[in-house]
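Apart from one protein chain that is not included, each protein chain of the complex appears where it belongs.
Then we have chain A:
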Amino acid sequence: MHLTSARRNKLSASTISKHAVLVALSFLAIFPLYWMIVTSLKSEGEIFNASLLPHHWTFDHYKMAWDSIPMARMLGNSIGVSLLQTICQVVTSILAAYAFTRWDFRGSSLIYGLIGLTWLVPFQVIMIPNYVVISNFGWRDTLTGLIVPNIVSAFAVMQLYNAFKSFPKALIEAARLDGASDWSILWRTVFPNLKASIASIGILLFITSWNDYFWPLLVTTKMEHSTIQKGLQMFMSSEMNLWGPLMAATTIASLPVLILYLLLQRQIIDSFVKGGLR
């Protein structure tokens, strides 16, 4: 009796310390976001005091941020670029993953290796030649210039390859015996069954492309033609000390990803953890 109660005490102490550590880590993770949102809602006079909640809630900063930069235009650009880019990346990687898992063909491991090796090529190593090409095509300050170099994601190919590999060969064989063509096997048999993993990779690609900053930084010069990330950075460097509107703009720029995360955090976390960083 005495022993068990001592043990239980010890157990709860260790449980408490576990929770303490995790609460501290959670606080570190979410405080900056909390502070961003709270600052954006405080009135002008309150911003510089450290109160944890606004006394007077106001959307003035949002209005100001919205009016001082072409926010709607940049959000539209970001949505367009991210959606189109994600769709292209998903479709191209579905086709590639299907090819790798459906057939044995000469050079397949070489091609796969070349796709895999691209993660060793940092953006900064290839940016100048790509920038030159985009300029020569007259694609600077265009959505085409933002999207076309990114229609393939090596990461997505490799992730989908793993998903496709686990798809039962017997089902493909059965569809083939029914006289289905390879194309319709892909879209009628394989695709519907792998929708969930394709969707979670798609979400990850969307977030990555929404957050991308380097390429828009290079390819676009004007806010009107740029994505929200580049616009936010330009707003930051032009309005050094307008913290309220800056936090409002930052919140707006983060909102789509935050909403996605709120709805689908389980899938998002799983696909990130499974896929590593790229």
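In this section, contacts are C-beta pairs under 8 Å (C-beta built on N, C-alpha and C of every residue); 3 or more make two chains touch, one makes a residue touch a chain; residues count from 1.
Keep in mind that, in the parts below, contacts and distances are computed from a predicted model.
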Assuming one chain is omitted from the figure, identify its UniProt name from "PadR family transcriptional regulator", "Universal stress protein", "Gfo/Idh/MocA family oxidoreductase" or "Sugar ABC transporter permease". "Sugar ABC transporter permease"
Sole touch to the unshown chain from A:W66, A:W139 or A:W243: residue A:W243
On chain A, where is the contact patch with the chain that was removed from view? 15, 17-19, 21-22, 25-26, 28-30, 32-33, 35-36, 39, 47-48, 50, 91-93, 95-96, 98-100, 102-103, 105, 108, 111, 114-115, 118, 120-130, 132-133, 135-136, 149-152, 154, 157, 166, 168-170, 173-174, 176-177, 182, 207, 210-211, 213-214, 217-218, 229-230, 232-233, 236, 243, 246-247, 249-250, 253-254, 257-258, 261, 265-266, 268-269, 272-273, 276-277
